[in-house]
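All protein chains but one are shown at their positions in the complex.
Order of writing sets the chain letters: A and B. Residues in each chain are counted from 1.
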Amino acid sequence: MPNSDQIALAAPVLSKDRATAPAGFSDAAFARRRWLRSLWERPAYLLLVLSSLLAILTTIGIVLSLLFESLRFFEQVPLTEFLFGLEWSPQTALRADQVGSSGSFGAVPLFTGTLLISLISLVTAGPIGLFSAVYLAEYAGKKTRDAVKPLLEILAGVPTVIYGFFAALIVSPMLRDAGGFMGVGISSESALAAGLVMGVMIIPIISSLSDDVIASVPNALREASYSLGATQSETIRQIVLPAALPGIVSAMLLAASRAVGETMIVVMAAGLAANLTANPFAAVTTVTVQIVGLLTGDQEFDSPKTLAAFALGLVLFIVTLCLNITAMRVSKKYHEKYD
Amino acid sequence: MTDGTEIPKAVAAAALLHRRYRAETRFRWYGILATALALFFLGAMLISIVIIGHSAFRQTFVKLDIFFDPQILAADGKTDTDSLRRADYPALVRASLREMFPGVSGRRELRQLYDLVSRGASDSLREQVVTNPALIGSRASLWLLSSDDVDLFVKGEISRNTPESERQLTDLQLDWAEQIVAQGAAELRFNTAFFTTGDSREPETAGIWGAVVGSFYTLIVTIMLSFPIGVMAAVYLQEFAPKNRITEMIEVNINNLAAVPSIVFGLLGLAVFLNFFQMPRSAPLVGGVVLALMTLPTIIIAARAAMLAVPPSIREAALAVGASPMQTAFHHVVPLAIPGMLTGAIIGMARALGETAPLLMIGMVAFIVDIPESVFDAATVLPVQIFLWADSPERAFVAKMAAGIMVLLAFLIAMNLIAVILRRRFEQKW
Partner (left out) sequence: MSQALKLSGTLATAPIKMQARGVSVFYGAKQALTGLDIDIPEHHVTSLIGPSGCGKTTFLRCINRMNDIIDGCRVEGHISIDGVDIYSKNQDVVQLRARVGMVFQKPNPFPKSIYENVAYGPRIHGMATSKKQLDEIVIDSLTRAGLIKEVHDRLDAPGTSLSGGQQQRLCIARTIAVKPELILMDEPCSALDPIATAKVEELIDELREHFTIVIVTHSMQQAARVSQRTAFFHMGELVEAGPTEQIFTNPKDTRTQAYITGRIG
């Protein structure tokens, strides 16, 4: 037995007389269906909005939790000592109630260690990433591009624990032995080993982003340069790369942000002892290594060691946020010029 | 333009041209070199993993004559499961070893002798007797797991030339091991236990199954949270959101979150989920929630791109027959965008599978032997297991770690392949 809706739909639509119009097309039927729909549509819509707000909620959550715990830390260890102190040895501070007064939460060696390793990684990845991008975008044929680009993407998808393994078990010993061979003392946890491998990890970031930027430089500029009798390398060096510079700078900043925030490679290949030095052969420690070190182990949540980790996390978050925002601004400037 | 200075001008011009072409060739070679170097690093990493790790897929077993001595196993006559479980199985192994090398005496030497066989050997004997108590009183030649050091020897990684104090096997042990090999009583077998057991203190009995199950549970939680929320957020932003400050803020936040270091998410998980909400430490539930927050931006961005690819004509047609905006979105646009969304989700999951740092923060760094049975049990994940093995002093764990890496890579390759195939099969050209 068909229901009233089906009867209504089967009946002819054009009915001039309201009284004899099929039931399904009456105002009442439409109104009822609309009311039913709005019953679930409004909460569903709300659900959509809430899902989107989750992004903001997460950011707020991150900022608040980092801030909250950091403030508790700074009640025990003054901010200036943290930011400008030169000695970092959290273990000694935990003895009795001499919390922080021995000056062992000075994070400067961590900052310099992070800076040293990140710089090494950028110096490694910069030329390799940029030149491979130039080659793939300007010189390589389609077959080469189609073969090589996915391979470089693989580099980007390799989990960092694998890079850590490579750094700790292959590159570090190799460097140490090479150093011994040449009479130079290279630590088995050298910044150079960690920095080199981290550089390999960020090659795809620089290469892929630079490739996109170089390819999007308008062809009209290249044609103008060729028509004046310039070689391809002259065109690239003097016309294309300067035009693509904001995009390339943006890529470098994003790569730097990634390097600063990287954890596993340095946890496995860099040292634990804070060391204020610029020597790439020495062992240094970074902000991320210390965060892991302070939090993996059995401490109560409130000890200053644990809280110090949050303070470090806050610094890390702020620094990477600044790098990311700068990168986005620079990139926007470039797109405004050419789009 | 013909004057007396033309010839030298021509020569200078030719020299300049030559220099320019040389610079061109050099520049081109820099590019090729850089690309080749990047590919070389990739290849070197993969090859070194295979070289170091392949030996972990095989494990040494030694053939021992075991007498299931009723005096040891059931001295008081009791043969119920409990008593059988509590019997001294290592004694059976020790007896067998003494039989094999009758001349050995003295406590120190005997201890070295007993160290040739793994502790796991007695466990396997226990299982056999408990399953089949009729074995008591019989003799059998069984292949049992050797210790990790003997395993290293059989794989050729211990040499006599290293001074004894730096070696894993003493001179005596080396002699005995060589004898065992000479008798044909040592065999390398495929290490199925690697894939079926959890972590262990001894390298030879350590397996990856616990980590695989832990990863599985964690990723289930991750995808069940991040996919629906991500798709809903993407639908809102793409189909409904008005162009105002709030929407802009949401989009800026999403882009920022995508670039926040993963360890910060771990800190968030620690502070909010572990400390504030008191969720169980080291559980896949917490790990899944943290990873879901990390993967959310990726899924939202991929879902939006998938919906953007659906042409406006579809939406217009739906609206024209009277569908509400909600119905248009969910009955028409989303189904067409599902392949793209799924691809993005799989790629997001692949990235989440390889994440280590945030899970260290929420406590997944503990030594966990049991296979987890639910999302609430303490567990570890593949990359953390690899990391833990990297930290261990025993040399044999190095091979296990590399083997674990190969398993992880196998999963990642499989997931990415599925994503690529999905993309190819369902790619629609409008």
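As a convention for this text, contacts are C-beta pairs under 8 Å (C-beta built on N, C-alpha and C of every residue); 3 or more make two chains touch, one makes a residue touch a chain.
All values reported here derive from a predicted model rather than from experimental measurement.
Asks: Looking beyond the chains shown, say which of B:20, B:63 or B:155 touches the absent one.
Replies: Checking each option in B:20, B:63 or B:155, the one touching the absent chain turns out to be B:20.
Asks: Looking at the full complex, which residue from A:224, A:272 or A:318 touches the chain that isn't shown here?
Replies: Checking the options A:224, A:272 or A:318, the one contacting the hidden chain is A:224.
Asks: Tell me where the left-out chain touches chain B, residue by residue.
Replies: Answer for chain B: residues 12-13, 16-17, 20-21 touch the chain left out.
Asks: Since one chain has been left out of the picture, which residues of chain A touch it in the full complex?
Replies: The missing chain touches chain A at positions 218, 220-221, 223-231, 234, 238-239, 242-243, 337.
As a convention for this text, only the chains that are shown with their structure count from here on.
Asks: From the C-alpha centre of chain A to that of chain B, how far is it in Å?
Replies: The separation of the two C-alpha centroids amounts to 22 Å.
Asks: Provide the residue numbers of chain A that touch chain B in the complex, in ascending order.
Replies: So the residues of chain A touching chain B come out as 37, 41, 44-45, 47-49, 51-56, 58-59, 61-62, 65-66, 68-69, 127-132, 134-136, 138-140, 148, 151-152, 154-155, 157-166, 168-170, 200, 203, 207, 231-234, 236-237, 254, 257-258, 260-264, 267-268, 288, 291-292, 295-296, 301, 309-310, 313, 316-317, 320-321, 324-325, 328.
Asks: Provide the residue numbers of chain B that touch chain A in the complex, in ascending order.
Replies: Residue list for chain B touching chain A: 20-21, 23-24, 26-28, 30-35, 37-39, 41-42, 45, 48-49, 52, 228-230, 232-233, 235-237, 240-241, 249-250, 253-257, 259-265, 267-268, 270-272, 275, 293, 296-297, 300, 324, 326-327, 350-351, 353-357, 360-361, 365, 383-384, 386-387, 390, 398, 401-402, 405, 408-409, 412, 416.
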